[in-house]
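Removed from the display is one protein chain of the complex; every other protein chain stays in position.
Presenting chain A:
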Amino acid sequence: MNKEAPLSIAERDFILNALREDVRLDGRAADQLRPLTVSFGEEYGHVKVQLGRTSLIVRISAEVTKPHDDRPFDGLFTIAMELTAMGSPAWDNGRQGDLETYVTNVLDRVVRHSNALDTESLCIVKGVSCWSIRADVHITDYDGNLIDAACAGIMAGLQHFRRQDAVVKEGQVIVYGLDERVPVALNITHKPLSVTFHTFDEGKKVIIDATRKEEQASEADVVIGLNNAGDVCFMSKFSGSPVDAMVFVDKTSVALEKVKEINAIIDKALQADLAKRAKSGMLEMSRAENDRELEQ
């Protein structure tokens, strides 16, 4: 199967005609995101993302491996996403569909190829050992806009994750457990996120964060990946009907605004989680400062 049940003609017309009157099915404005919540699990790098009715879990993990021969100074970073029947009954287990290939490719481009994670900082011993960081994306509910949700999840996970400390002593690599030494945060160079637009009515109507039904009714999609500073690191017009060049120009500023909005949500969630951990975690125990009464 690997394909969602198609929309009926009536449904498609309804969505389109409503959009012509600037109305979306869920009453949002054209460039308004669905409510986004980012929460963290017990372990480091365990993120739950809920974007409207799309939800997913990202887990970041690290292990020590041998670097590639042609890049002895670089660690490894992989993004693994597999669509299973859990996210949508239309997806087959163990069979790769078009959507999976497409989304994996976009995530790879936006997060990995833009060097969001500094892989050189993952090197332990040149050409011998390095950290391999793996981001697993589990889609638990699919209701459109997989790319943006997964992108936000991975970026939140990378910022939240703490790897074990590794030290080289007399040619030997020693990896300290999470309870032996304060775990180390990953080196994030910038925070790129993607924003997906869908076009309707011969490119006249452009909306962001489409739901599954809107995605199905749309003509084409445009993905723009950029960071808080406004550097565009990815832009694609993968399939569907042509899109006017002005859409790219206009919507890049909208995308920047949304990237800042999503990054602010992630930052807020991260701060809240760190504050919670600081009270009960290792960080408090390993603190070198003395508790002092502030005297005035």
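Here is the rule we go by: a contact is a pair of C-beta atoms (placed from the backbone, for glycine too) under 8 Å apart; a residue touches a chain by one contact, two chains touch by 3 or more; residues count from 1.
By our rule, contacts and distances are computed from a predicted model.
Taking the options "phenylalanine--tRNA ligase", "Ribophorin II C-terminal domain-containing protein", "Exosome complex subunit Rrp46" or "ER membrane protein complex subunit 2" in turn, only "Exosome complex subunit Rrp46" matches the UniProt protein name of the chain that is not displayed. The chain that is not drawn here is touched, among residues A:S61, A:S121 or A:T252, by A:S61. The chain not shown here is touched by just one of A:S88, A:N115, A:N228 or A:T252, and that residue is A:S88.
The hidden chain makes contact, of the residues A:R12, A:H46 or A:K237, with A:H46. Where chain A meets the missing chain, the touching residues are 1, 41-43, 46, 53, 55, 57, 59-61, 80, 82, 84-89, 93-94, 134, 136, 138, 140-143.
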